[in-house]
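Below is a structure I'd like to ask you about.
One protein chain is absent from this view; the other protein chains keep their places.
On to chain A.
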Amino acid sequence: MSKNVLIMHFGSTLRVYSLMRHARSTRLLYAAPASFSHRASHTSSTSSHQTPQQLYPGHILTSPFQKALLTGISAFAAIRDPARDDMICAMGEASGSCALASIKKRMLANPDGQRILQERPIISKETVDLQYLSQLEEHTLGKAYFNFLNLNGFDPDSRRPVQFVDDPELAYIMLRYRQMHDITHTILDMKPNMLGEVAVKWYEAIQTGLPMCIAAAIGGPFRLGPKHRRIWSTQLFPWSIKNGFNSNFMLNLYVENHWETPIEELRARLGITTAPCNNVNSLNTKL
């Protein structure tokens, strides 16, 4: 039987593999032109591309290019839609490796920080007894934290796991920073509204040096309404900066040992001052 082979490419030539069959025989009459080579189904041209290995559960290994791309695109997505907390997390993780390394150094230089890195406490509903916190006295850190979660409908389990940090210890530090965010709100006595978030972000940016905090801190004030902007620029901004520079490093606070500590005493120990005008954005005030 004859076979015809024509060559065609998109818009110009066609490659035809023609089969002329005998009756119901399944014998195939085809010979590939010598120039074609079969690609084995096991190997690929990208044999250097293997599924990346995980360093911890949920870890996604990324190249420097991917980290840069992810930083840029997730920042853009977060600005467009601030409710995209997954983008804020991705941006923080992809851009945070230097800052996390320097946070680790600061923690290793402090006895509590060292203990935190060794024991790796997690703040979650499993590890923190919210029932117990609710029964503490009003002026304690534990009760203030419970009030913060309760009044705002927050959940200590809601913090996303870390994915893009390529070191398990630095990934833990990132998670600890994320889980400490609500504690920071409590200690600074800042509501989780835009004004309070900006104040906390400036504090965190100065304390941690994380690029995500810095970006959010710089961008945040632009989203404030005129009334909040006035309060921010005249009162909260200078207060936030001063506390960021002067207070103890927040991530060295082993908060799990301080639920019963009176919050004012803790603030004094940490070097945190009360926000101006009687806690203008306090949880307990109506603005």
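One rule holds in what follows: a contact is a pair of C-beta atoms (placed from the backbone, for glycine too) under 8 Å apart; a residue touches a chain by one contact, two chains touch by 3 or more; residues count from 1.
In this section, contacts and distances are computed from a predicted model.
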Exercise for review: Could you check which of "2-methoxy-6-polyprenyl-1,4-benzoquinol methylase, mitochondrial", "Methyltransferase small domain-containing protein", "DNA primase" or "Ribosome production factor 1" matches the UniProt name for the chain that's left out?
Suggested key: "2-methoxy-6-polyprenyl-1,4-benzoquinol methylase, mitochondrial"
Revision key, fill the gap. In the whole complex, of A:70, A:133, A:213 or A:236, the residue touching the missing chain would be A:70
Review point. In the full complex, which residues of chain A touch the absent chain?
Key: 8-10, 14-21, 26, 28, 30, 32, 36, 38-42, 44-46, 49-51, 60, 62-63, 65-66, 69-70, 73-74, 77, 86-87, 90, 163
